[in-house]
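Shown here: the complex without one of its protein chains, the others still in place.
Up next, subunit A:
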Amino acid sequence: MKRFVSLLLVTLLVLSLTACNTASKQDTAATTPNNQTATENGGTEQKSGLPVLSPDNPVTISVWTMTNYSAPSADNKLSKLLKERLGVTINYEIIPPENADQKIGVLLAGGEYADLMGTTDLNIRLIKGGALIPLDDYLTEDKANLLYEHVKPYWNRLATDAGDGERHIYVLPNYNRYYGEIVGGTHYGASGFWIQKHVLEELGYPSLENMTLERYFQMIEEYMKKYPTIDGMPTIGFELLCAPGREWVLTNPPQYLAGHPNNGGVVVDENNVATIFADKEIAKRYYKFLNQMNAKGLIDKESFTQTNDQYLAKLATGRVLGMYDQRWAFGQAYDSLVAEGKYERTWVPTMPVYEGCTPYYADREVMNINQGYGISVSCKNPDIVVSFLNTMMSEEWQKLFNWGIEGEDYYVDENGRFYRTPEQREQQNDLVWRNKNKLEALYDNMPKIQGTYSDGNADSPGNQPEEFFDSLSDYDKNFLTSYGKKTWREFLNQPPENPIYYPCWNITLPEDAQVVSQQLTDLALQYLPKIIMADPSEFETLWAQYVSEINKVDVKVYEDAINAGIQERIKNWGN
């Protein structure tokens, strides 16, 4: 390994040296005239006091970003627009989240970064590793005014200590900073036990109220008996996953079943004290149930050996009846089913709970902290990159990202409402078309206007109520009507006000607690699959083994760190 690391380091060093030479050359070439323009104009041309981006001074911005979206095609429509209007060319390095952990580790060891770093890492290693610059100086009314507007109300939440005892803003939040009114049809954060629409249709649209695990699996079982194959392939009852980075698919459900919202690995009681639940009764009950369902053949045998890609590919075949997951995480599979017109094979969320518990699957959207774009220390001219991000925050560009080009991707009716024609909606389902006409990979980690624009239109078509309903397929319209609902969101509970500290899953852990957390995850990955796949007679023994292994881990370090985080948030976020 030593040899591997040192080789890697040396290679990286050599590469980064050459890379940074070329990059700096480009940068200076690009930035000098820019600065000149700024001084010639006395810096008064733009209100923001930052260099003006224009096609006369082409710049190249390198972007490293953790996202599930693929890089746009070379002839992308919006890329062209960026070039034509602002002279900006973007170089992408796209990191699928499951590969991010080691990419970050190697990156930090190398110490050379892209200009713009899009991170969703909860352990904020890029910030702590000194990869990002504090943005505080730019976030003012007369510099990056739009970005300032974006973070101003949440300064206390966003300011982070990189380890030097000072709190700065390093990363601009990518999701759930709302403007105007919150409207919407699709709730991407939606967490639930998903069930295929065709199952419900086949069973005559049974009520989904007061759902229990027993009823959920009963529906699946009944359907499987009736349809042992789908499109010639064996039907899969329930799908699980334990791929790196997606372990929570396996570990999160017990807290929901017990009526708690998603706090990651802990449940928090009414005194704001967090404890892990992996070894508690609520967890045991769930895995015992899965164990029995596995014995009945309802759980996919390959669940635990597949990668995230294989999992998504399997979902996209339309033969998976149910799974626990969050909507954003399997979006690709959902989209590709829609692209094939297999609407009946997509899923809606249900909310099973243990008796006496109230479902708390949906939470109020929480603004992401430390997830989004930051600017790296390697960036030669942060002014330009900030100026770029600030421009992207304008309503004009936000609309281009979400709705597209007026008259091409959408129209405006006499009341100023945006809408799309059926053909325009149809092309949005085509993944290849989207790659050519949308910039999802860039936009994913971008600060966004969510909610409504100043003209009252919703941030994106999926959230414009009338557009959402009109854009539904006939199958989906009929499906929603059968349930007396108007949006997918209505399948989930009405979220109460979040506790101040919520959610615990994005509390940044100190190193020792991170190690404990990793150890707990490793144990879950090692034992839970075994426990679920085992013969029901062996369940108790295996469970006891799992619990005794957990007891060997220094859980207290982890719980203490979470509780300290909760207390700190209550103190700092209270206002």
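Things worth noting here:
Convention: contacts are C-beta pairs under 8 Å (C-beta built on N, C-alpha and C of every residue); 3 or more make two chains touch, one makes a residue touch a chain; residues count from 1.
Here, contacts and distances are computed from a predicted model.
Going by its UniProt record, the hidden chain of the complex is named "Binding-protein-dependent transport systems inner membrane component" among "2-oxoacid:ferredoxin oxidoreductase subunit beta", "Anti-sigma regulatory factor", "Cysteine-rich domain-containing protein" or "Binding-protein-dependent transport systems inner membrane component". The hidden chain makes contact, of the residues A:522, A:540 or A:568, with A:522.
Check A:63, A:116, A:162 or A:542 against the missing chain and you find that the one touching it is A:162. Within the whole complex, the absent chain has one touching residue among A:122, A:533, A:547 or A:564, and that is A:533. The set of subunit A residues touching the chain not shown comprises 1-7, 9-10, 101-102, 104-106, 108-109, 111, 123, 125, 128-130, 162-163, 233-234, 242, 301-302, 304-305, 511, 514-515, 518-519, 522, 524-526, 528-530, 533, 552-554.
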